[in-house]
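Note that one protein chain of the assembly has been removed; the remaining protein chains are unaltered in position.
Per-chain numbering from 1; labels A, B and C assigned in written order.
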Amino acid sequence: MRYSYYPGCSSEATAKANAHSIEGVAKALDVQLEEIPDWNCCGASVASGVVGDFTQLVVTARNLAIAETKGLDVVTGCSSCYMTLAVANKKFKQDEHFRAKANEALAAAGLNYNGTLQVRQFLDVIINDVGLDKVAQKVKKSLDGLTVAGYVGCQTVRALPFEFDDPEQPVFMDRLMEALGATAADFPMRARCCGSSSTIPARDIVLDLGYKIFESAVAGGAQVIVTPCPMCQLNLDAYQSLVNRKYGTNFNIPVLFFTQLMAVAFGLSLEDQAFKYSIVSPYEALVQYSK
Amino acid sequence: MVTPDKERAAEQAVPHSFKKKRGDNYFMEQKKIFSEPVKYDLTFAREIYRLENGSYIKQCMNCGLCTVSCATRDVMEYPPRQLFNLIKLGKKEEVLTSNTFWSCTSCCTCKARCPRGIPIIDVMHDLKKYAIEYGYTDYPQAAFYKAFWTEMSSRGKMFEGGMTARYFLTRGLDEIVKAMDMKDVGISMLKHGRMPLLPPKKIKGLGGLKKIISKAQELDRKEAAR
Amino acid sequence: MEKKIAVYICTGCGIGDALDIDALSKVAKGEFKVPICKTDGQLCGPEGVALIKQDIENDGVDTVVIAGCSARVNYDVFKFGSDKIVERVNLREQVIWCHTADDEDTQMLAEDYMRMGLVKQKNMNVPEPYHVESFSRNIMVLGGGLTGLTAALESAKAGYSTILVEKEAELGGYVGKMYKQVPMKPPFTDLEENCIPNLVKAVEDAGVKIYKSATVENTAGAPGMFDVTIKQDDGTVQERVGAIVLATGAKPYEADKLGHLGFGKFPNVITQSMFEEMAVAGTPEASKVAFIQCAGSRDQEHLPYCSAACCIESIKQALYVKEKNDEANVYVYYKDIRSNGQYEHFYMKAQQEGVVFVKGDVTEITEEDGKLTIEADDKTMGTTSLADEFDYVVLANGMVPTAALGDLMEEESTTDEAAAACDEPKASTPPIIKANLLNLVYRQGPELPALKYGFPDSHYICFPYETRRTGIYAAGVVRAPMDMLSAVEDGAGAAMKAIQCVEVTEKGEAVHPRSGDMSFPEFNMNRCTQCKRCTEECPFGAINEDEKGNPLPNPSRCRRCGTCMGACPERIISFKNYSVPMVGNMVKAIEMPEEDEEKPRILIFACDNDAIPALDMAGINHMQYNSWVRIIPLRCLGSLNLVWINDAMGRGFDGVLLMGCKHGDDYQCHFMKGSELAEIRLSKISETLDRLGLESERVRATTVSIMDYDKIPAMLDEFAADLEELGPNPMKDFQ
Partner (left out) sequence: MANKSILVVGGGISGITAALEAAEAGCEVFIVEKNSYLGGRVTQINQYFPKLCPPNCGLEINFQRIRNNPRVNFFTLAEVENISGQEGNFDVTVKINPRYVNENCTGCGKCVEACPVEIDNTFNYGMNKIKAIHLAHDFAFPMKYVIKADACKEAGCAGKCAEVCEYKAIEPDMQPKTMNLNVGAIVWATGWEPYDANKLSYYGFGRFKNVVTNVMMERMAAMNGPTGGKIVRPSDGKEIKSIAFLQCAGSRDENHLKACSSVCCLASLKHATYVREQYPDAEISIYYIDIRARGKYEDFFIKVQEEANITLIKGKAGEIEEDKTNGQLVVIAEDQEAQQVTRKSYDLVVLATGMAPTTATTTIPAEMLYDEDGFVVPGVGTAGIVAAGCVKNPLDVSSAVRDATAAALKAIQSTVRGQ
């Protein structure tokens, strides 16, 4: 299994744990990820608010155009990147007018994209290409006894509703956690927005949403929250203390990338498990599983 | 031009969800729109219809699903549905000074659910862009959006440190003071190796990217003029 | 000719275990001297059926009495040709499944049912069909609008000679005057060219005989032999036709009554049809137009109903405005947008074209310099809107069926003594509005009876073409408010029913709901007292009267419910296979235990359609009920003749219970008001009963629906308990 890999800006900063664990897990599962050369920021959901959808999608498409020369489908580990890349990709595939116009813009840098690739979230690749059976086979240290809230977040499943999983109550993350031996928490907030893009300008929105997510996860018996999304991870991890301060709560629930838990269950290196980047410490919750 | 004062904007960011109680049931009052009769004037609406995704709002049938679906419904002044109605009523000032589109976090719930297939978040993006273009930028989000784009387009990649700095420079020191508890977050991020102090390298193809951007904007302008 | 009877008792399904079959056979062989009486372990099995067939072949059996399961099952197994009488004695569903096995009372019940079955077949004959003389297969369609043209075309395409009568000089009706029409097919988004010109051509090409500028002066006769007198400027012609489709359409609601919306006050406040006319002449260049929905409809002061078509018609007209001037501002003020079904796409299309929909009630319309201002509540914004500068305001003023336009027929005051004598409370009759459409030469009035708001609709959900005047089927907006798509289907549907009516009438069969029934009422006129009850009570207007008040039956109008038979105090009306003596003898065949045996008897007359299946269902579910009851199915409770009550009380029955369908506004009787009539009849004899020292509470009527089977045991127990309290019928001893 070979893919073009789009790491996204956060992989080099706030979400290093994501990058490390994806790398480790991909290797363990024989998934070859080849980084798109000289990739650029996708613009997230923010750029279009300044320059408009079209410009944003063209900026995103630059990455697809580069990847297309290799002919490998594009995988990303970031939900926000996934959304912008996948939506742009769909537009290229379906909207002829858009494709022509976008290629006119891409041509300014000598690029062109024909819409021949698929854009995938890494979670999607694990579930649908690798398969849960193979994942289960790789488990060395079953996460038996661990209850995990599979927080898929919003953009992974809602950008293209139903194309990957149910947009409101996705189940694949739970199935994956079960394949690792863990128990999936009853967690109705699994795909609610955490408010990420408002973190800086309207922090209260984020704290409020975070509070609801923690409350739901804890009520479902979760000891750990996992997510495929760097924004979600950052918000829920770094701002957990502020939530506690604002609401007088004492949540202390580690928030990990799902790939980190896979790394634990696969018995991969501590570097692949990448716990050191966590602000809310996962060591206590995972002491009996992590080596 | 009406300028919403910063105080009010900040105040509205505080969730006041379902404070009122009636028996076991709660309700949340929406912002009262206006007491005097309104006229219908589609001049402004037509301007909005011409935006990239603007014409979709014509399809709204006032079902109100967006209102409920919104992650930030507790702080949004007008739910998307009402905002679309306001546009059709010609209430330009109310529309552009509202916090509605700035409160949108692009979580896509409304877009995924809208029974009329309106890509609501994309309309919100259009309105953000429109508001910035016409100088309705007093909400902190506007500064954030601009900072994000400037940072990204000047480097080809995102540098959070740079973006945050740009944001606070625009918003002024007040904002930093209010956000002093952010300091703790920053420190713990630093401690855990998640906040590089130096920006990432610019992409090699930055020149090309800039050309793409300016060409794209040019094409957009051309199409709008048509 | 003497019948050759054979009785077959099935011992399967537990019947043999629960009953003393020998004793049962003795009833047939001994009491009734039936020459052939056989038993079989599974009568419905191949061997059982062969047994019966053998006897038919070898011994010339022509009357088969099968004692086993209900007639609702194995009907196909026990079919031996139309010249054979097959009578089913229901030992399974109504005896052993709902009564204690091996029990004296159960055995008595079974034996009584055997007696009733045997008596019944003795009192019936194979019906011979009634044949109409100078029978016509032609179909007449009244009204040359969309529905009428469709009905005529569809009928002609099926190979029937068709006659179309239109009162205007041109065909096309309301739709014919439209500029364009709403979409009639997927994707349901685009305006369509008016279909009428093509439709008219197709009707002409199909060879439909067309009368224009023509009205119907009168319609006489009956299915298969309607004589319709058509009046044109140059005189009258008569056509004989087999069945009629009434498709005379609707008229817009009188806009003059909509002064509160500015009609009549301001010239630019217009109606939908006026706007249509303007559009035909070339849609006016307008920059701002408003459409006001429910202008008259859904308004208790005007038309309480919804006119069904206006929402999509206004959407269409809004698109006219946009078609002419893309920049025009178009608003639709509505209560609810009722673009049902795929018309949702049409609604969305109008929105995409920029039409703005405002949920709100219009409170005032004013005018200044020829421009109109609308004040309205904007309900989804919680505000009032005051929109001005309208060039036109178009009122969606709804529709009124042509059948509702006319004077209500006055109840004729009876001075006739005979009639007055037996005339107390009467069942409610639906009003007849003299709308000058059919001008029927019927005893019960010149038009189809009107349902609510004057629509001559069917009252039945399952049977929308159920008509109260056999052979005449209303279709399109005269029948009910509907959109064009529905009207087209409705025209075809009504044509189907008309054709079917012709086909079955030719064979002498009844139309729905007793489809296939060849029996019809025969009148022994010698004993008629001209009381007119039969003519009045016939729900289908099947019986006319001569000047003296003698009934003049029209068998092909008859629906075979037997209401006339029930109504007749002289008992002169009977069917070949259903008659007053038949049921009376069944009553008399039931053994009446002596008073000291303490075995009361309750007689139940039950409606064949709902109560009988409900009783069967109680059996299927093994619900146990009182075994004092003896059940006699009736075609309809309307056929209940009071003499049967006399017979029953005289025989010593302790109580009689009528089980009929629900009546009232939402009546369920498929013969309109059978159960209501039965109750009214009952009320007339209660006094007599009391006078005889027979408590009138012994005779009761109740309504059951087919779904009430769970209530039946309690219902019967309660009645039995009440009767026990009253004590035995004092008449028992006088037998």
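By our rule, contacts are C-beta pairs under 8 Å (C-beta built on N, C-alpha and C of every residue); 3 or more make two chains touch, one makes a residue touch a chain.
Note that this is a predicted model, so its numbers are computed, not measured.
The absent chain, not drawn in this view, touches the displayed chains A, B, C throughout the complex. From the options A:Gly110, A:Gly131 or A:Pro188, the residue with contact to the unseen chain in the full assembly is A:Pro188.
Set against the missing chain, the residues B:Leu51, B:Leu65, B:Leu83 or B:Leu209 yield one that touches it, B:Leu65. Note on the undisplayed chain: of the listed residues C:Thr402, C:Ser486 or C:Ser579, the one touching it is C:Ser486.
Listed residues C:Ala50, C:Ala158, C:Val237 or C:Leu408: the one in touch with the omitted chain is C:Ala158. Interface residues of chain A facing the missing partner chain: 161-162, 166-169, 188, 219. Considering the complete assembly, chain B touches the hidden chain via residues 18, 24-30, 32-33, 61-65, 67-69, 73, 79, 81, 112-117. Think of the hidden chain as still there; on chain C it touches residues 12-14, 41-42, 44-45, 69, 72-73, 75-76, 79, 154-155, 157-159, 185-188, 297-298, 304-308, 336-345, 359, 379-380, 382, 452-453, 455, 457, 459-465, 480-482, 485-486, 489-493, 495-497, 499-500, 503-504, 511-513, 515-516, 609-610, 613, 617, 620-621, 661-662, 666, 668, 670, 705-707, 710.
Assume only the chains that are shown with their structure count from here on.
In this structure, the chain pairs B-C and A-B differ in their number of contacting C-beta pairs, and the larger number is found at A-B. Computed from the mean C-alpha positions, the centre of chain B lies at a distance of 61 Å from the centre of chain C. The distance from the centre of chain A to the centre of chain B, with each centre set as the mean of the Cα atoms, comes to 23 Å. Residues of chain B found to touch two or more other chains are absent. For chain C, no residue reaches two or more other chains under the stated contact definition. Put simply, chain C touches chain B in their complex at residues 329, 331, 337, 347-348, 351-354, 356-359, 375, 378, 380-388.
Every residue of chain B that touches chain A in the complex is listed here, in rising order: 13-15, 17, 52-53, 71-72, 74-75, 102-103, 105-109, 111-112, 121-122, 124-126, 128-129, 132, 139-141, 143-146, 148-149, 152, 155-160, 164, 167, 179, 181-182, 184-185, 188-189, 192-196, 200, 203-205, 207-209, 211-217, 219-220, 223. Put simply, chain B touches chain C in their complex at residues 32-34, 37-40, 42, 49, 55, 58-62, 81-82, 85-86, 88-89, 116.
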